[in-house]
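One protein chain is absent from this view; the other protein chains keep their places.
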Amino acid sequence: MKLDSMYQELILDHYKHPHGRGLRDGDAEVHHVNPTCGDEITLRVKYDGETLIDVSYEGQGCSISQASASVLNELLVGKDLSEAQKIQATFLELMQSKGKIEPDEAMEEVLEDAVAFAGVSKYPARVKCALLSWMAWKDATAQALGDAERKTA
Amino acid sequence: MKLDSMYQELILDHYKHPHGRGLRDGDAEVHHVNPTCGDEITLRVKYDGETLIDVSYEGQGCSISQASASVLNELLVGKDLSEAQKIQATFLELMQSKGKIEPDEAMEEVLEDAVAFAGVSKYPARVKCALLSWMAWKDATAQALGDAERKTA
Amino acid sequence: MTQLPGLLDIEAIRKDFPLLDRVVHDGKKIVYLDNAATSQKPRQVLDALNAYYERHNANVHRGVHVLAEEATALYEGARDKIATFINAPSRDEVIFTKNASESLNLVANMLGWADEPYRVDRETEIVITEMEHHSNIVPWQLLAQRTGAKLKWFGLTDDGRLDLSNIEEVITEKTKIVSFVLVSNILGTVNPVEAIVRRAQEVGALVLIDASQAVPHMPIDVQELGADFVAFTGHKMCGPTGIGVLWGRQELLEDLPPFLGGGEMIETVSMHSSTYAPAPHKFEAGTPPIAQAVGLGAAVDYLTSIGMDKIAAHEHAITEYAVKRLQEVPDLRIIGPTTAEDRGAAISFVLGDIHPHDVGQVLDEQGIAVRVGHHCARPVCLRYGIPATTRASFYLYSSPADVDALVAGLEHVRNFFG
Partner (left out) sequence: MTQLPGLLDIEAIRKDFPLLDRVVHDGKKIVYLDNAATSQKPRQVLDALNAYYERHNANVHRGVHVLAEEATALYEGARDKIATFINAPSRDEVIFTKNASESLNLVANMLGWADEPYRVDRETEIVITEMEHHSNIVPWQLLAQRTGAKLKWFGLTDDGRLDLSNIEEVITEKTKIVSFVLVSNILGTVNPVEAIVRRAQEVGALVLIDASQAVPHMPIDVQELGADFVAFTGHKMCGPTGIGVLWGRQELLEDLPPFLGGGEMIETVSMHSSTYAPAPHKFEAGTPPIAQAVGLGAAVDYLTSIGMDKIAAHEHAITEYAVKRLQEVPDLRIIGPTTAEDRGAAISFVLGDIHPHDVGQVLDEQGIAVRVGHHCARPVCLRYGIPATTRASFYLYSSPADVDALVAGLEHVRNFFG
């Protein structure tokens, strides 16, 4: 069934057993909404210098948006900012590919579990679900590190 | 040619040699506009008791609206109010007939020259031209006699 | 096939709707259950559009040439048809807009710019309900912000109906306008017009009814409703997109100020000042949606030829069947009335803790088109503490087999996420 290309086993797993869910202490908090469907996420980031030491979140949404936040947590926490940004950019590229990118080994190395979302990129209405937490993370990071810069300035 | 049914000789005559054109003393004056084409008329009525003793007018418009004002002047001046109203009502009926009324003798007796407008009723865009002065007359009469009533009240 | 009393001859009707033959996802014939979002269009409406463009197209009014006269007659003829369809006392009370949203905004703006006694300002109040479509919420929020008026609303009962218990406190002497939905697009609820209109009239408030989900589905008589304005939209009633209607009482349309300015709505213009044409033209600035009005006229002819009472009976039968069958699905909870009484043919539900997006996606894969989300009525979702719903909505071409397909599809969804 074609649907299986979107609902990979791995995605359903993350959906049912999300990583790092819940709100914990952070340097910045953002609230993002997907206006086309009403999915919502509240997300906090915590940095130690350039290292992302936690992403905590809460929200409501479909399996894709929930699983995507869980994968984000698993993938980004512990990474340096530049590395995390590279992963985010690669994920964005994959999601906006309209199903035209078949992830190669290099991409798999960067995205790990997140390559499972390749199938979602074929469903334009769901791409935004998959990106919700990633956009929130980007925004929160800008706020946290912008603040940090201001603090150190 | 079908057009001849609208542009009767008689209408063109009235258009080229209008009766009673120009503004003279009156009991009431109205200004009417045909918003669909911008034709305008300023019209005054003068009553002596119940008798319409003058209709004077000025304005700009097509042959149909000009001829219609001229015919109105010719037909109504000198008539009693009730008779004038009957003529107006009959003219209105003819003009709204969409070409479906073939004026009979009774109607011809009431409308005289104005039966020449029967052909205009087939052209919805022009019916308003033909009615412009007649509507203005009705309005002016209401004002003049309303005022008269108020005066005598 | 399941037979229910009161059904239309669905086979025959479906032949009129080309889209219903559409095949999706490798050979599945579409099961279109998204009628509350928009309806499909019968061949008759498409023919009217084509005939207009191929033979009569011209700008309306102001033309002496034959095409302009024909186009005008067709456009104004459509107005006559709509007036008859809703039993308007006068054709001049029918204003063509671009959609129901514009119709609702038009009233809000007229009242904002009106003179007394209609004027909405900081001394006055606006009343809506918690089950309104966003298009009947946001215009009033904007009006309230811009004039300082207070926005109030009726809440909802647990079973998806308006809570009118405090009607005397909600609608007061300060109320200038009460605007509410006749049939909710998310709950399916049919609201009690009479009670609200009576109270509004008591305090001298105007009443606007959002009949977007009513006019397509049941006989509507604006005189019987007793409201001052009624808004609806063409695309949900077999008509084209790009056209809506506002019906309003003649005296009000005469008294109230215009909204959009431009060609068609004027009597005479100079650089210094302008005067306006009488209604309905006063409210139709610019070239109107001519072809769309003609198409809506054809839609109204089509619906009338079938009979609005028969369509209502058909939908009632389908709704009754659907409400029953859906409640047989384990973990399914209907959001809104759980019987077919005073209820339209839009049925929202949640299925366990499976998110509606996932429900909709798996149904789609089976060729079943439903809508998921908050259906432009987010306050209803907040009220019932749910993120969103799945909504199946029916129309004159819907069959019991469509309901069966939906129920089978939902079983599949449960297995998929089970």
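Every chain is named by a letter (A, B and C) in the order it is written, and numbering of its residues begins at 1.
As a convention for this text, a contact is a pair of C-beta atoms (placed from the backbone, for glycine too) under 8 Å apart; a residue touches a chain by one contact, two chains touch by 3 or more.
Computed from a predicted model, the values in this text were never measured in an experiment.
Among the chains on display, the ones the left-out chain touches in the entire complex are A, B, C.
Note on the undisplayed chain: of the listed residues C:Gly226, C:Gly242, C:Gly307 or C:Gly352, the one touching it is C:Gly242.
Checked against the full complex, the candidates C:Lys310, C:Arg325 or C:Arg378 give a single residue touching the omitted chain, namely C:Arg378.
Note that of C:Asn105, C:Thr175 or C:Thr319, the residue touching the chain absent from this view is C:Asn105.
The chain omitted from view is touched by exactly one of C:Leu67, C:Ala195 or C:Ala408, namely C:Leu67.
When the whole complex is considered, the residue among C:Glu93, C:Glu125, C:Glu315 or C:Asp364 that touches the unshown chain is C:Asp364.
The set of chain C residues touching the chain not shown comprises 18-19, 22, 24-25, 30, 32, 34, 37-38, 40-41, 46, 49-50, 53-59, 62-68, 98-102, 104-105, 108, 113, 130, 133-139, 141-142, 146, 151, 153, 233, 235, 240-244, 258, 260-266, 268-271, 273-274, 285-292, 357, 360-361, 363-364, 368-373, 376, 378-379, 382. By the touch rule set out above, chain B reaches the unshown chain at residues 1-3, 6-7, 12, 36-40, 60-64, 66, 123, 126, 129. Think of the hidden chain as still there; on chain A it touches residues 33, 35-38, 123-126.
Throughout what follows, only the chains that are shown with their structure count from here on.
A centroid comparison over C-alpha atoms places B as the chain most distant from chain C. Inter-chain spacing, taken between the CA centroids of chain A and chain B, is 78 Å.
With centres defined as mean CA coordinates, chain C is found 38 Å away from chain A. Distance between chain centres (mean CA atoms), chain B to chain C: 46 Å. Counting partner chains per residue, chain B shows two or more touched chains at no residue at all.
Shared contact sites, meaning residues of chain C that touch two or more other chains, are absent.
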